[in-house]
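The complex appears here without one of its protein chains, the remainder shown in place.
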Amino acid sequence: MLATIPVLAIVAVLVFLMLRLTPGDPAAILAGDAANTEQIAKIREGLGLDRPLIVQFGIWARDIVSGDLGESFYFKMKVTALIGQRLEATLSLATLTILFAVSTAVPLGVLAAWRFGGWFDRMLMGFSVMGFSIPVFVLAYILIWVVSLKLGWLPVQGYKPISEGFWPFLRHLILPSITLAVIYVALIARVTRASVLEALGEDYIRTARAKGLPESRVLIRHALANAAIPIVTVIGIGIGLLIGGVVVTESVYAIPGLGRLTVDAVLARDFPTIQGVILFFSVVYVVVNLLVDLSYVFFDPRIRY
Amino acid sequence: MSVAAKPAAGAGPVLEVRGLIIELPKGSDRKLAVDNASFSVGRGEIVCLVGESGSGKSVIAQSVMGLLPKQLPVAGGSILLEGEDITHAPLSRLRQLRATRMSMVFQEPMTALNPVMSCGEQVDEVLEEHTTLSPAERRAKILETIREVRLPEPERIYASYPHQLSGGQRQRIVIAMALILDPALIIADEPTTALDVTTQAQILQLIRDLQARHGTGVLFITHDFGVVAEIAQRVAVLRLGNLVEFGARDEVLKRPSHDYTKMLIRAVPTLAPVGRAADPGAPVVLQIRNLSKTYIDRGWLTKRREVHAATAVNLEVRRGQTLGIVGESGSGKSTVARCVVRLIDPTSGEVLLGGQDIATLSASKLRPLRRRVQIVFQDPYRSLNPRRRVGEAIIEGPLNYGLSRSEAIVRARKLMELVRMDPASLERYPHQFSGGQRQRICIARALAMEPELLIADEAVSALDVSVQAQVLGLLEEIRGRLNLAMLFITHDLRVAAQICDHVAVMSQGHVVEYGPASEVFLRPQHEYTRALFAAAPGRDFAFSTDPR
Partner (left out) sequence: MATDKTADNADDALSTESADVMRYESAWQRVRRSWSVRIGGCVLLVLLFIAVAAPWLGTVDPTLFDAGSRDLKPGQPGEIITLDGDTIKHTFIMGSDSFGRDIYSRVIYGTRVSLVVGAFSAVVALAFGIVLGLVSGYIRWLDGPLMRVMDGVMAIPAILIAIALVAMFRASLLSVIIAIAIPEIPRVTRLVRSLVLTIREEPYVEAAVSLGTPTWKIMFSHILPNTVAPLLVQGTYICAFGILVEAILSFLGVGLPPDIPTWGNIMSEGRSQFVTFPHNVFFPGLFLAATVLAVNILGDGLRDTLDPKMARRA
């Protein structure tokens, strides 16, 4: 649990090294193909890239600890401000997706485990393989084509902040959330099914049945309660997949969030922004998983910190 | 839901099983799990269902409760609970009957309780489901029952989670759960098999007392004839799904009529030691001096915890002799064995092998000496690499010590004959052999190194009693023929009595008693040794000694 701090430190080092040790020279890329060596050198000096690596890292680390992620080359503003600007859209999209995914996937997984090998189970497993296999953007286009273009039920693209009213806000997020949720539902449903199935094979389930308890109680109070830890764990780990999905989904649906920012920054070779966003996403991932670890106490009396 | 209507307490049996037939899934090694079994359990009577693994005894237990998986359908016969035919009763009816008229105690107390629910809540579920009592009344009744199964501090136990209790305490909770609604029948499926012998004795006593006080009928399933002798009034013997013998305890145990029963009872080792007089002139093969092993658990920021697995152990084994180390789980007996083989490194002390201390030798210096000590493990299913042929396993060691392949194979074939297996088995994979056969292969693998000391770490504990007797006989024969020193680790006093010349009794890492087997068994000095012997089930019972 306290391992979070070294992990965060390692993430910082990795993010730093990733953009410094790869063969591309940021200054050269930034200067463009027409620039001569002198211009490149000047830019390099301006960015502090001429100093030793360790010094660069020291400065960078000091800055991020004090909450400064540097200034964007391309957007010409503080990266932290940039992230703040884009946060609402991504956070709304992610929250809606997680709520939708967890509330559908867990019951589906439990049901499939209960009727293991039956038609429902096989259907869910089939759906889940497809969910893992269909690329996010292909799914996005299918949904846009059917729901927005053919049926005209929902807007094709765009984002409305919640300040412009809840309904427009929601309408613009429904398709992106469904798109993003599919892989997440597939993942959570699969793990729920597997861990409930495993719990159902345990001796205490036989005990519960021998007590004459109804199946619903056996399933929820005994099987699901014991399967909770793998399920919350995968919800936490799935955040990684979700972040990857956000990058693509926001691009397709033209949502001005952090995912879109990442792509724009990469296309513009805007290194401070790339570093900042990756670091931000990683910290979110680590913190979410820390919370997940802490939640174990709540699910299992055997675990204590 | 209310308590299921109690039929008038008639004179008929609590449970009657008539011509029960249960099918096995297609592709199994036989067609029926249970073939035409008939027996009954009277009111206030304990009936033991005995059999080896695969005999179908647990299947019968589960079929009565209606807990059989779909793959094992009841294909014929009937099951009558207090006169009511429940063979094909709907689930709703079975649910009413479970815990109220019949209940079950399972084998593994460690896993039979839900780990994330407090013990009190788990018992409470029974009352909540089957009675209309108020929460306060339920709580009072639960506390009373916890007291009745002789658990201390009922309030604390009520709030405890299973992992906070010992195995014996958990089994008492399971019994409380089974008993709380005063059912007519309790089915106990190997309820003491997973427990240490002293705990087993207490639980058996508890079951006997409670069943007498409540007049409950008990169907007690076990593989252990000692337990049968201890607890049964009537006994049914199962072999491969066939009920071969059913009768009063003394009848079956003392004058068995079926050959199978005779064979089983003959295989039960007696508690009388057979240890021969030690030859004091034989050279000492292994000497353990002041051996200690301490595990230090140094978690990140967690408190440093020390576990003394073995403390100041002193033992010696001479050529041609067998030293038994006897103890309950956690006594440190396996730790000593593993230190001698150097699978783990001792914390302090000496392990002298023919005078040379190997306790602290480096891996490279140790390698030439490894040949001299070989070990056979408990679990025959995990002791052989599933992906390598038996022959490969046996010649692996000799090849390491420079024997040519062809020489090693010749040796392997000879050894297979020595352990009474077909040399053609060398070409086969481990999964093609039964547990007993695998254990023979493991013995052959150990012997291929021509060791001076053979360690058997619970080597017969996972085997059925008849197979156990065969493997024990084999070990004894080999020790004699090759004049080996043997270190025999076991928790089973009967087995120890059968094979050991000297015995060391271990408890909590210490050797509490050490001497010739006859001395230790017949005149135990230490309090713990006496308690251990007193707890051995069926110790006073004279089994059939009829040779055939």
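Worth pointing out:
Should a chain be cited, it is by its letter among A and B, assigned in written order, with residues numbered from 1 in that chain.
The definition used in the following text is that a contact is a pair of C-beta atoms (placed from the backbone, for glycine too) under 8 Å apart; a residue touches a chain by one contact, two chains touch by 3 or more.
Just so it is clear, the model here is predicted, and its values are computed rather than measured.
Set against the missing chain, the residues B:H214, B:R276, B:R371 or B:R539 yield one that touches it, B:R371. Across the entire complex, the residue among B:R93, B:R255, B:H431 or B:R530 in touch with the chain not shown is B:H431. Only one residue in the set B:S53, B:T132 or B:S329 touches the chain that does not appear here, and it is B:S53. Within the complete assembly, A:L14 is the residue of A:L14, A:M77, A:I220 or A:L294 that touches the hidden chain. Within the complete assembly, A:L197 is the residue of A:L49, A:L108, A:L124 or A:L197 that touches the hidden chain.
Touching the omitted chain from chain B are residues 27, 29-30, 52-55, 239-240, 259-260, 263, 266-267, 341-343, 367-368, 370-371, 373-375, 377-379, 382-388, 393, 396-397, 400-401, 431-437, 442, 445, 449, 464, 466-467, 469-470, 472-473, 476, 498, 548.
Where chain A meets the omitted chain, the residues involved are 3, 6-8, 10-11, 13-15, 18-19, 22-24, 129-130, 132-138, 141-142, 144-145, 149, 156, 190-191, 194-195, 197-198, 230, 234, 240-241, 243-244, 247-248, 251, 262-263, 266-267, 269, 274, 277-278, 281-282, 285-286, 289.
In this text, only the chains that are shown with their structure count from here on.
Chain B has its Cα centroid 49 Å from the Cα centroid of chain A. Those residues of chain B whose C-beta lies close enough to touch chain A in the complex are 65, 67, 94-100, 103-104, 106, 108, 111-118, 125-126, 129-130, 161, 163, 174, 177, 300-301. Interface of chain A with chain B (complex): residues 2-3, 202-204, 206-214, 217, 221-222, 225-226, 228, 299-302.
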